[in-house]
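Scroll down for the structure; my scribbles are underneath it.
One protein chain is absent from this view; the other protein chains keep their places.
We just call them A, B, C, D and E in the order they show up, numbering each chain from 1.
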Amino acid sequence: MMVREDGRKNDETRKLKITKNVNMHAEGSVLIECGNTKVICTATVSEKVPSFLKNSGKGWVTAEYSMLPRATAERNAREAVRGKLSGRTMEIQRIIGRSLRAAIDPEILGERVITIDCDVIQADGGTRTTAITGGYIALALAVKKLLEDGVIEENPLIANVASVSVGILQGEQMVDLKYSEDSMADVDMNVAMNDKGEFIEIQGTGEKNTFTRREMNALLELAENAIRKIIRQQNKAIGGI
Amino acid sequence: MMVREDGRKNDETRKLKITKNVNMHAEGSVLIECGNTKVICTATVSEKVPSFLKNSGKGWVTAEYSMLPRATAERNAREAVRGKLSGRTMEIQRIIGRSLRAAIDPEILGERVITIDCDVIQADGGTRTTAITGGYIALALAVKKLLEDGVIEENPLIANVASVSVGILQGEQMVDLKYSEDSMADVDMNVAMNDKGEFIEIQGTGEKNTFTRREMNALLELAENAIRKIIRQQNKAIGGI
Amino acid sequence: MMVREDGRKNDETRKLKITKNVNMHAEGSVLIECGNTKVICTATVSEKVPSFLKNSGKGWVTAEYSMLPRATAERNAREAVRGKLSGRTMEIQRIIGRSLRAAIDPEILGERVITIDCDVIQADGGTRTTAITGGYIALALAVKKLLEDGVIEENPLIANVASVSVGILQGEQMVDLKYSEDSMADVDMNVAMNDKGEFIEIQGTGEKNTFTRREMNALLELAENAIRKIIRQQNKAIGGI
Amino acid sequence: MMVREDGRKNDETRKLKITKNVNMHAEGSVLIECGNTKVICTATVSEKVPSFLKNSGKGWVTAEYSMLPRATAERNAREAVRGKLSGRTMEIQRIIGRSLRAAIDPEILGERVITIDCDVIQADGGTRTTAITGGYIALALAVKKLLEDGVIEENPLIANVASVSVGILQGEQMVDLKYSEDSMADVDMNVAMNDKGEFIEIQGTGEKNTFTRREMNALLELAENAIRKIIRQQNKAIGGI
Amino acid sequence: MMVREDGRKNDETRKLKITKNVNMHAEGSVLIECGNTKVICTATVSEKVPSFLKNSGKGWVTAEYSMLPRATAERNAREAVRGKLSGRTMEIQRIIGRSLRAAIDPEILGERVITIDCDVIQADGGTRTTAITGGYIALALAVKKLLEDGVIEENPLIANVASVSVGILQGEQMVDLKYSEDSMADVDMNVAMNDKGEFIEIQGTGEKNTFTRREMNALLELAENAIRKIIRQQNKAIGGI
Partner (left out) sequence: MMVREDGRKNDETRKLKITKNVNMHAEGSVLIECGNTKVICTATVSEKVPSFLKNSGKGWVTAEYSMLPRATAERNAREAVRGKLSGRTMEIQRIIGRSLRAAIDPEILGERVITIDCDVIQADGGTRTTAITGGYIALALAVKKLLEDGVIEENPLIANVASVSVGILQGEQMVDLKYSEDSMADVDMNVAMNDKGEFIEIQGTGEKNTFTRREMNALLELAENAIRKIIRQQNKAIGGI
């Protein structure tokens, strides 16, 4: 049986470290560290809504994702310098946004937009799943502030949202792949779930290899157990709302 | 029990019409119609490879996706006019590319690139899955031509790749959603599989609602059965290689 | 005397095939085939006008032109990927727009915009002239629909508009050049006319060779005769309005 | 009979003023003033050729066109600020380039590129035709320098190129329209010719009205006579080569 | 002691030539020549203000800067072709704008924007300082026109603004560096001052060498004396307001 580089068991996630309120300006903010992957998530509440929301009485949650140029082993040119977002960034921030929208009842939120910025300070695999998990915390903190400030009266949060990666590497199914594992994985899957054990987003790719329904089920089992634990950590960090 | 707008059963796909060789210039081409969704897929073989392939002895399959401005009920501004690809286009063409790369052994293909262009002439839901299914046909036809022309001697195709959408709408699980169904679906999932019944790409989103593992399994069952039939139609259209 | 590759006489146009209503969403649409050149033209009517038309009581006709990447022998990178329209595209779509505006009385059309999208599915010379000829059909069909739907009461069409290329190749004046002829031509001229035999747009270039007034006249004679025939085919396709 | 705003006869061009060598860096340069339209044309010779010329033994002439923001009555935003060239600029600089290439034998020029920059300092109609006329002078001066410097031994200039606008305004055919005339013209035509009285480029547009073959001939007659005079002024300015 | 290439003394500026009203459209315009550096400055008054000024009762002065492609010894690609402004252009036009805003009382100007376009026709060092000096003249002429036209009643000009470069080259402190001096200078400083001898903008860079406070003071002394003379020339050109 293969041993993971950092000695973890196949169903063992990396240590998660959550530091709240790292930004003095944002309505909600967190530095989330999943092993060596570090992401700053901030939540910005805006009363100015895009035209498709006007007079709808509904709110919106959206996300943006970026990596600092030297978040990775090789420096990447800034997307602002290249003048456009890469396909990878586009794909990732759409997934984060869709996942986090499942945490909110848009009618209770009311006509306002919460933007979750996820900036990867250091990357070691799992940046999008860490961004979703951290993004939820920033979102929840911003909601808490809206309630405390009396901007809204009812809590629009309807569920925790958290995410983890699972994959198949050398025939082994494992959870929370770090970069060296991820880059060699045959199958790579990102799963976002809520606190009822329901799926919000599943994105699995067998680019190097295909996978069967049985393997799929085993991966989802791994993800479900990991996310349950992650949600407990989220709630401990957020405190009561 | 809900009845689908066009009278189909929940496990019934739309009629698939495949017209080969619709482009006199391309190495492989097809017009694929899935109900009212119509996509032209062309395969272009290039001996000029990007730098990451040079001296690797390996080939590459990549895909691009676009919709004509009036493919949809409302006209969309051209991405060329706006000066950039939308996030939706980026996300879709990355999925098509990943799926089709699973059809090819890159070492047998050898140092060349096959670009699959998927241009949606008319859209009625399922454009990305139709593009994958049609893209495989264009790819196979191009491979056939490379073999016939003696450019390559061994067939690099290792599996059929086809795709279909599944979803949950008003509590019903159904396959191959047309636009009016898709826009109201609670859960929307795109599945790409090979001819061994293995998964290549699964992308499921429960933006309007979440889904359970049981529902997930039922959806994959629907997809698997549909894709098995679609692959038979692919092979009939392509003929022997 | 030189014989044309496809056996046509110098004053003989290629076979024109017109298929109406190829798009279920557009107000007017046509697939026009001039030999191997194939263009889909759609007309989109919008009640939302640009600021220069507001409160003018006048309408506007505009055109956009694009080629699918593999419409040509060599694949061209998408303009959306390069992030901007090429000079060639810009020049062509301006000519199409100017030509088609001559078909309409803007005051009778009233404050609305009709956008003609001309997408070249396959190219073999004469894409811009085919786009003008097909664009007029899409425009006329859209006008017909506006009249039938009672959106407008009076017919704003004031003239048919059609176009053909003429050129000088190896000393011979000829009409409707296919790509292999066009790329070797000494003089290349695109002519748009109306059904009264009047000119709307003439664009002649002698990049490889210059031309005299006498040659100019002979070319216009060829164009005029060809366009007269093309307009008859347009009207047959459109039916009465 | 209509009288032109500035008292000119219909076949009378505006005063042309040519100031040579206005730029100390360029290989050839001229400030050309046609009435109130003022254009600086510079010729830059580069030994670095684009890939399509490499090892062809042939040279190339290309042109770029721009207007200063306040060249016109209303200030126009800079294209550099908007991040892209307008369709108008693209169309115009393609015409200038095509016209000026007719002045040169590319094999005698040899593998080098001459770029003609045409920057409109002040506009009052006819900027593109003035740019062609001035661009030829800058080109000829650069060729003269190449000959004097011994870079080339044979003169690659094969013909003068000059250009003028003609148009129909309130039923009158007239030459060299200033802006107030141009903006009201029913028919607007730009003609470039060489010193043998042959046409290089004709671009006529009847956006506001159509025109007959007879009118076309009268316009070309006007253009021909005007260009003959302009070429005499070009040659006087350039001096012998 | 080093002798300057053009024989000037270290504290001697180049000859300044000011030609007013070179543009028939602009509210104010000037061609300013500082030795071989030539800049056209135009002032455009717009009653349409950006959102940050609306209902503020205050005006704004802004500047744009550009060089014609062949203003320099080597031709530079147009920023409009590259699709974006260079960092150098951005930095320069921000400095020009900041300097010229010091000339105006925004409340007396009232809610309107004056845009100063500075287009370098020929460059030989000192383009940004020449642009500031010329920009002030264009601005003053536009203000004069606003007063004469009765658009404003009170003169919003509160001070002359002029600028010059100073630098250290081979140990010598000198004023108004031409390009051949500037490119070899150890220290390069641009100074903008008003007619009271006060500083508006100082930008000094010792990229090739550092500089002491004593050198700094000597440079500012040189700048101050030069600017005093330049302002006299400005006022002579403008005439009374």
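By definition in this document, contacts are C-beta pairs under 8 Å (C-beta built on N, C-alpha and C of every residue); 3 or more make two chains touch, one makes a residue touch a chain.
Because the structure is predicted, anything quoted here is derived from the model rather than measured.
Put simply, the missing chain touches A, E once the whole complex is considered. Interface note: of E:Thr13, E:Gln93 or E:Gln122, the residue touching the hidden chain in the full complex is E:Gln93. Taking the complete complex into account, A:Ala71 is the one of A:Val30, A:Ala71, A:Ile104 or A:Val164 that touches the chain left out.
From the options A:Thr13, A:Ser99, A:Thr115 or A:Gln234, the residue with contact to the chain not on display is A:Thr115. Mapped onto chain E, the interface with the missing chain covers residues 84-88, 90-91, 93-94, 98, 101-102, 159, 189, 193-194, 196-207, 210-213, 216-217, 220, 224. Interface residues of chain A facing the missing partner chain: 23-26, 29, 36, 40, 42, 44, 46, 64, 66, 68-73, 75, 78-81, 83-85, 89, 115, 117, 119, 121-122, 124.
Just so it is clear, only the chains that are shown with their structure count from here on.
Least step count on the touch graph, chain B to chain E: 3. Centroid distances from chain D, each centroid being the mean of CA atoms, peak for A. Residues touching across the chain A-chain B interface largely coincide between the two copies, over half of the numbers being common to both.
With each centre defined as the average position of its C-alpha atoms, the distance from chain C to chain E rounds to 51 Å.
Here the spacing of chain C and chain D, counted between their Cα centres, is 28 Å. Contact with two or more other chains is made by residues 83-85 of chain B. The touch graph of these protein chains is an open line. Every pair of chains meeting the contact definition is listed here: A-B, B-C, C-D, D-E.
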